[in-house]
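Of the protein chains in this complex, all but one are displayed in their positions.
== chain A ==
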Amino acid sequence: MFCSSWDLPRIFRIVTLVNLARMSVNRRLSASNGRLPPNMKSWKVNEPLHGTNYLKTCRRKLLLLWFFGFVAVGTVWFILSFNSKYLVSKENEAICEERARVLLQRYNVSRKEIHALASLFYGSDQILSNCIDERRLKMLLSSGMISTPQLTCPGNQESQKEYICVAETVETIEQCPILDDYDQTRLELSFPSKNHVSLASHSALSTDLVSYLLRGKNIVQSWELRASAIWDHLSSSNFVRGCWVLIGIIMSCFCLLWRSQKQKLVQGHPAAQKKQMQGLARGPSKSAGRWRKKLLVIFVSLGIIGSFWLFWHLNMDIMQRREEMLANMCDERARMLQDQFNVSMNHVHALAILVSTFHHGKHPSAIDQKIFGEYTESTAFERPLTSGVAYALKVLHSDRMHFEEQHGWTIKKMETENEALVQDCIPENLDPAPIQDEYAPVIFAQETVSHIVSIDMMSGKEDRENILRARASGKGVLTSPFKLLKSNHLGVVLTFAVYDTNLPLDATPEQRIEATVGYLGASYDVPSLVDKLLHQLASKQTIVVNVYDTTNASAPITMYGTDVTDTGLLHISSLDFGDPLRKHEMHCRFKQRPPLPWTAINASVGVLVITLLLGHIFYAAINRIAKVEDDYRQMSELKGRAEAADVAKSQFLATVSHEIRTPMNGVLGMLQMLMHTELDENQMDCAQTAHNSGKDLISVINEVLDQAKIEAGKLELEAVTFDPRAILDEVLSRFSEKSKEKEIELAVYASNQVPEVVIGDPKRFRQIITNLVGNSLKFTHDKGHVFVSVHLANEVKNPLHIMNAVLREGLNLNQDISNRTSDTLSGFPVCNKWKSWAHFKKLSSTNEPEIIQLLVIVEDTGIGIPTDAQSCIFAPFMQADSSTSRTYGGTGIGLSVSKCLVDLMGGEIGFVSEPGIGSTFSFTGTFRKGGRTSLDAMWQNNLSGSEFLGLRALVVDRRKIRAEVTRYHLQRLGMSVDVTYSLNSACSCLSNTCNMSIPTQLAMILIDKDAWSWDKEGSFLYAIKKHRKNGIKGDPINLPKIFLLATHLSANEHDELNSFGIIDDILMKPLWLSSLIRSYRESLGIVKKQVNRKNVMKLGNLLMHKQILLVDDNAVNRKVAEGVLQRYGTIVTTVESGKAALKFLKPPHNFDACFMDLQMPEMDGFEATRQIRNLESEANEKIACGQASAEMFGNISYWHIPVLAMTADATQGSNEECRKCGMDDYVSKPFDEEQLYMAMERVFNSDS
């Protein structure tokens, strides 16, 4: 009852706890099985990278482990405590119930006894003392309970003890036959104590209520008691668990502390940390994995060991409890048996006293056989275990005759050695007893054993011994067990001696023997005794009781019980039947072997399962971690390999480039040599082009090498001044041949807003345009055009305010699709170029006036880019599809390099492409505006000459854009250009101008071949011819020259056109500056500047017979430079130090120039130059002042020898320094021919 009320909440709590645990486990499980939670993921990812993170994760893992450990330990402990408590309480329950019942029974019995004996006997002193003890004890208990209730119930065990104590008291109370009124108190006593027990162990309300009702008065105490009981219960049950938790927390704290300290230590030493990090980078995963595995193994083995220990522990507990139970039951049985036996014995004793009083004390005897028989029969219930009582008289041999006569029968001998009191045989048949010293014939006997009257008890061996011992000791004496005849049970005979006189208490045995008058014997039927007893007790089915007589220890005699079947446990309780010579033992066994300890098995299996489950989870997690780490390692390995492959690729590129460069050097050398020979203009041009192309090839190879640099982010852009238009010309000249071959119109155009000089990296700028144009040309076949135009990014900012014609045409495309065919360069449709920069974000975002953004548009009418390939067009080595590279060749690196370069230039690249129509690429680049330097001005002047300046030209072209392009080129020459769209209007234009003055007259007419209509030539030719005629009078030079612009012409057409005699020349497109100039000059008949491009010859001219001083400390350099310079016919004098140079250069001297090495020992180039300038200025001053005549200084009025620095690294910085200390220019070392020429030209031209 208590159990169930107590169980419910407990069980509920367990269930919830287990559920919680399972939930957490499940969550872990799902986390480990499924995707990792993000935080976990993140730390896993970071783990190998960051050592600290790694440590953190370790700590976290440890915590996790601790947590699980707690869960496991907690569960185990819970089960354990629950189990033991539960069992204990249950047991207590059983025991108390049993006892109550027994007590009640026995109490009833004892009451009967009291009623039976009240009239006859007074209580013995032993009983009295018991009673007194009892009372005192009870008083003590009750007072204790009232005054200090807390003390009475400190806990389970104590309460149990107390209970036992109370039970004992109760037992002893029972033995007190007189104290009737004690009943109530005893009850009261037992109930509260029971309450305490139940309160302490279960803290149940119901019992509390009962106790309250029962006791009434002690409400406050009971509350106090309950509170204290609860507290005690809590503390006692939770104390150990709390201890565990505490230990766990302390341990984990310690762990954390230790780890953090370690970390701090590591952090304290950066070098060590670095080392660790390095170690972690490679080793950590492996070691961590091993560590984790070890931990897991330890954990699992601990779990297994723990579960086994748990099993063992629980099992032991159960066993122990079982043993205790057995011991309790056994002891109890033994004690009860003993008690009952003692009670019977007392009765027999009482009978003995009765006999002595009424038989021997009275004369004549108040008792005869009949009275004895009746009395014993009527008081048989007092001795429920005795089968019969008999009284034998002590008869000496001398009195035998007398005795026999008196009683009328002879003393008979016991027939057999089978000492039984009850025999079937008739006593008359027995032989008379043999002659002995004394006899003990039975004179009285209970009805049940009346047949033994007259039998001499002394004749039986056992009985004789018994009698002798009994009369000597004065106490009850037992025989060894033997079979009782009638019942065939084992029995013992108890013998009391009856004395005739009141013996003193300390009588000697002799006195006792002397005083003996008879013997009272009672036979005990032990089996029935025990049976009866066991019947009274509960749970008799569970145990088997055996009673042995162990007087002879080596051969115990079974008094009660069946054959022994060994069921494991055995408890032996000794029995004291009041006969010191006889020893008896009670052996108790459980009937069944102990059932399997299911609780232990369940608990331990549960723990095992939990452990294994956790182990599995962790194993899975560890595996996963290991796998991820492995993957990471593999990845990093692959990454390493990829990087290695990248390096290998770069090396391969370098090698291959070198392979190509080596033969290219030969080619270039040969070409250069070829150019040194006498060539006419055309051949020269070819050779020049070949040479340039070769150089371009070399540069392209270099640019391929640059790709690697770009990828490594090592490429740096130069910042030098350059003319973007010149770049366009260069590009044009490079691709003109190709475009001619393919009959594709190639044109370049730069908006007039583009500054003439910008600062940036011309090489890269050209490279990008070259790439784009090259691609465009590659993918355009036999029709259409490739058109490069350069604008300022600001120009396209607002589409509504476009001033530029070319751009406007593009914009018109957008609006009028039907008209698009006629508006492009070649008349073929193109993509809308505006879309190509639609996605540019940085378009003209800068507001600084010095920064400009150039927008370069390359449009073509090629095959276009397939839509699906447009996304990856800028990836390196990627072409639209593999067939492209088969058809067109190429590496596909161009666009990627271009993109990188554009990015470097701070611009963007984009494109729009329609398959079948064409593509338009556009990119922006950020440059700075540059002022015109003298160099560029000179170059410009040199190239263009001044002959075109101010001239007028007429362009006849149907297509606006083409006309614009032509106009652009002519305007660059400083000409003013008129554009007409047909020959008719050209005629009117001609007629308008013919009358004007010469400066405004047309210098040339450029007619596009498309505009050249054969039908209308009449009027046009007429007009021309008229002009020619007019021109005869005047200067023929002033006549307008007529050029035909054509992209491609067949030989027939060529001849036909020439035959007209009107056209001065046919200009093949693409049109660019130098070709225009050349054609014009040729048409004028001026063949100038043949030498223009022959730098070598020019150098030779420049340097021929010049006196040059070469200053270099390095003999090799000296020799080489000398060799180079001597080739150009110079007279070279070499000196090896600055000081020597000073000697030579002290005015007057004959040197025309000085090449000065910058890095020399003693006096470097700068210092030497400074001193030279000092010397010169001195000389100049002298001349100026007239101190010295000019003759003294070689007839030169102003001394300034050009000093050119020779430097291995021609950087901007050293360049400036050169100029600062008075140097005129610098050349790189070893000599580059072109640079040398440039420098020399500058020096000598400015000189002359």
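Keep in mind that, in the parts below, contacts are C-beta pairs under 8 Å (C-beta built on N, C-alpha and C of every residue); 3 or more make two chains touch, one makes a residue touch a chain; residues count from 1.
Note that in this section contacts and distances are computed from a predicted model.
Matching "ALA-interacting subunit", "Histidine-containing phosphotransfer protein", "Pyruvate dehydrogenase E1 component subunit beta" or "Eukaryotic translation initiation factor 3 subunit I" against the UniProt entry of the left-out chain gives the name "Histidine-containing phosphotransfer protein".
The residue from A:E324, A:E659, A:E850 or A:E1082 that touches the chain not shown here is A:E659. The missing chain, though absent from the display, is touched by one residue of A:N328, A:Q971, A:N1117 or A:Q1235; that residue is A:N1117.
Within the entire complex, the positions of chain A that touch the omitted partner chain are 658-659, 662, 665-666, 669, 673, 1113-1117, 1119-1121, 1123-1124, 1126-1127, 1157, 1159, 1161, 1208, 1229-1230.
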